[in-house]
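Chains shown are a subset, placed as in the full complex.
Chain nomenclature is as follows: A, B and C, assigned in order of appearance, with residue numbering initiated at 1 for each chain independently.
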Amino acid sequence: MAVSSNVLVRRRSPVAVWLAENGALVALVVLVVGLSLLSSDFLSVTNLLNVGVQAAVTAILAFGSTFVIVTGGIDLSVGSVAALSAIVLAWGATPAGWPWPVATVAGLAVGVACGLVNAVLIAYGKLPPFIATLAMLGVARGLALVISQGSPIELPAQVAHLGDTIGRYLPVPVIVMVVMGVVAAVILNRTYAGRAMYAIGGNEEAARLSGIKVDRQKLITYALSGGFAAVAGIVLASRLASAQPQAATGYELDAIAAVVIGGASLSGGKGRALGTFVGALILAVLRNGLNLLSVSAFWQQVVIGVVIALAVLVDTLRRRETS
Amino acid sequence: MTGDILRAEGLRKQFPGVLALDGVDLSLRAGEVHVLLGENGAGKSTLIKILSGAYHPDGGRVLMDGRPVRIRSAGDARALGIATIYQEFNLVPQLTVAENLALGRPPRRFGLVDRARMERDAADLLARVDVRVDPRTPVGRLGIARMQMVEIAKALALEARVLIMDEPTAVLTTGEVEKLFAIVRQLRDEGVAIVFITHHLEEIPQIGDRVTVLRDGRSVAEVPASTPHDELVRLMVGRPIDQQYPRRPARPGEPLLKVRGLTRRGVFADVSFEVRAGEVVGVAGLVGAGRTEVARALFGADHYDAGEVTVNGRRLPPGDVHAAMEAGLGLVPEDRKGQGLVLGAAVAENLGLVTLRDATRAGFVDRRGQRTAAAKVADQLGIRMAGLDQEVRTLSGGNQQKVVIGKWLVAGARVLILDEPTRGVDVGARVEIYQLVNELTAAGDAVLMISSDLPEVLGMSDRILVMARGRLVGELPAARATQDDVMAMAVAEVEGGRVQ
Amino acid sequence: GSSGSSGSSGSSGSSGGGSSGGAGVKIGMSVSTLNNPYFVQFRDGAQAAAARLGAALTVTDAQNDASQQVNQVQNFTSQSMKAIIINPVDSDAAAPAVKAADRVSIPVIAADRGVNGAEVAQTVASDNVAGGRLAAQQLAKAVGEQGKVVVLQGVPGTSASRDRGQGFTEGIKAFPGVQVVAQQPADFDRTKGLDVMTNLLQSHPDLKGVFAENDEMALGAIKALGGKAGQQVKVVGFDGTPDGLKAVAAGTMTATIAQQPKLLGQRAVEAAVKAANGETIAKTVAVPVKVATKANVSEFQTS
């Protein structure tokens, strides 16, 4: 390789490199240490499992959003799509309806379909992703309300087990979250679709001229986002044993925040599943800690805002330092 | 010494993993054209970015009129009378030509921007550089050459004492280069000090007074512009280059690429030609002749209204890049930043972009195999980088160009369309690219080479097609053609030549 | 004014003993939302009672998100609260949270809304469906059992909106002369109440009455009606918030179904303290829903 003589490679320890690339992790560690000192309840096994369970839905939504954000898009519809998928599942599985596995597949299919509609509007209708998915935010929520007549629907018991804890220490939502995270990481790092997402987000025109079928890849990207949203919606409903038409309202901003806190850029081409996971954990730890510390409800919003800003600030400052 | 208007002493600049400048000196006199010469990645652009306030040096100092100065921003440089034309375009595509010319200092009346005056000023400036374009046109709609002329006009508007030009001629054709030289000479005679970077060595005696040669981040020599060509090359590359255009014609075989009656309304019309296996076909023409458009259309990047394209006996569906690639076409676009590279991604990623599909089994990409292939091509092209993981954004311009060409080499295209392939590439690397062209054609592949660099077209092609106003106006055998022949054809008035 | 505000908070409080004494008892309370004056009053009532009893009360805001509420109740269990008060975002969705608390034997009090599908120690509530019926009667009487009325609905799909709407629909059936000509969502929001009412007036200028599923929307509607409010068009609200009661006193709002949120909060804390001390408590406590009209509004305003 033509590493010229003036190229001086400074040796940095692998740990330092890894930390610089995962600045959000530093913020998470600081947060965890701080909360353990402030609240004696924080660092118990059950509480940490609670945090995991509480992070699960946001994390799964955020994994799906990572795909979209890596391509330089945005998906505002994930919260609504999650609710719609769960409602379709529960509504389909009523005693008079389908067997629960069929209903579950239907719920997932609805999520994927919503993603495909987004993608068609974006890739072929040339709508800005913000607008296409904002429209879907309204449409999916509205359909969830129409189907459910505005009332929660009980989930079939088999699906509701997704909200259980196996033994004492293995909450199913945490397992689902980890599995979806690994799937997201593999897709992003190892598959054609994933690598194409980075190329499209980095320079769409260059990707197209390199033979990547940009439109088709966008279909895959948004379909994945919709599918992940459906999974998140079903996990959420299983925790409540009922599908709620108003579930996950506003979660899209949390999901996007988790992705960006995790180091992705909204202009595309950057982002990793592990970072997103850390981002989702930061949000969950924060909410959990503020509850434990009995911070007043009004001040909680202020504190969450400040900590989110600080967490990303830590990251950007680290980056600037090491570059 | 006393006449120095600007001096740089011992400048150092460290990037992560790269020491770009390692003690560079430069002295600049009023009323001279000072050429900066060096291989791709030698540090030329870094040096002038320090002088213009875009980067801060890690060591060394800059003096103006003998006094040390601190240039911390573009505003500081401007206040000191330093104007810069950067290698990468620094225009705002959405804004009009007039606004770009007045960027950062629009004329104002009663606190409001005075558009009428801005447009009048712009018209005057454009007239000075002899560019005919409506000042109200958004810059994004101009071609790359006219953008460059707008950049030049923008720098002129500052009426600076020091004018820095980083490869201004790279994207210009002969006519425009002449215009630019006339302007530069006039400014020089008015006492402006000019820093001029170019990879076209033949321009140096025409325009330069002194030459500073950079190598690996150090200034290795300061010589008069009259220094012989071979000597300059030796100073720059560290070894002599015996043949600048080492074309070794292969025996033409079957036609690989056939284009029949290709037409796109308002852009080009009735373009027909063939490229045979083992052939290099050059395409010459003035800027805006439509060569780029034809190349993009036959590659499937743009739609066309009529005609057909056949590659290796297979007729290509219009507007389908993927099908074109499958058939064996490859395109190295002229706008490397906008169309050729994912700037934020690593060298390895960019080199593997075209072969991503081929390296995929059951949806999974063989990333290790891709990396090995990328390393091989990077080595072959001599890409100067800190490693395969370096962001392409931070490569020098010429090395970026090598990456764009490299990704098609990895892919093994049968017919490679090169649009301005050596734009911004240093003499040494250029010869390496030519060698590659030779190897491709020797192996029975074909090359269609669009270039505004006439000596290159003449030196490297087997046949030359000439385009003017969206039509093919003639064909010349490269062996007997001269620059004058080509130019005569390119500018000839074509009867009823306006494309409908 | 109350007497025992001195030993207000925390474990150091040494207030008088007795079986109902709550000195140092840690209680967690998850409120469905605090973006609404009604629940703010509910919280105030609870805090006042806790201060009086010397209990340490932690209040969290679930922001109308059922799953966030589950999270908060889980967090209470890791904080080893002695009792939990839940003001459910949704009656069905609260069940898993309550079950989680049951598992570690922490008594749960449901406040304002019941919990379906799980055992709670006590439900302190006023009946929203009954309130809806009362509102229907009030409105029908006010318009002389004759004419067109509209309904301003809350956030679609929330239980408050469902129950009040259901009660109203049932109640209004008894008055065949009263026609419900439109039901439109204004999301429990005053501004939206104003805008939606303005729009509805365009298509129904001959309107006689409005039922708003909370006082905030009712106040928006009153703003839209201007001089007509309380005159040609009667407005009935729900909740009995201070601003709502003011409007009743001024005559622009004909009636509001007052729920006494402060009393609700107080009762919930009292029950929680008792449950924490292992006392047996009644399964349900009904906090009366009252109709506040101009005639009796002063009683509500002082309490």
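Annotations for the structure displayed:
As a convention for this text, a residue touches a chain if its C-beta (ideal position, glycine included) is under 8 Å from a C-beta of that chain, and two chains touch if they have at least 3 such contacts.
These figures come from a predicted structure and were not determined experimentally.
You only see one copy of each chain, but the structure file as a whole lists A x2, B x1, C x1.
FYI, only the chains that are shown with their structure count from here on.
The distance from the centre of chain A to the centre of chain B, with each centre set as the mean of the Cα atoms, comes to 42 Å.
Centroids of chain A and chain C (each the mean of its C-alpha atoms) stand 34 Å apart. Per-chain CA centroids place chain B at a distance of 71 Å from chain C.
Counting partner chains per residue, chain A shows two or more touched chains at no residue at all. Put simply, chain B touches chain A in their complex at residues 14, 16-20, 22, 41, 43, 216-218, 299, 301, 321-322, 325, 331, 333, 338-345, 349, 353-354, 356-357, 360, 363-365, 367, 375, 378-379, 382-388, 407.
Contacts from chain A toward chain B in the complex involve residues 1-10, 189-193, 195-196, 198-199, 202-203, 205-213, 269-270, 322-323.
Taken together, the chain A residues at the contact with chain C in this complex read 41, 44, 46-47, 50, 53-54, 57, 145, 148, 150-152, 154, 163, 236, 239-242, 244-250, 287-288, 291-292, 294, 296-298, 300.
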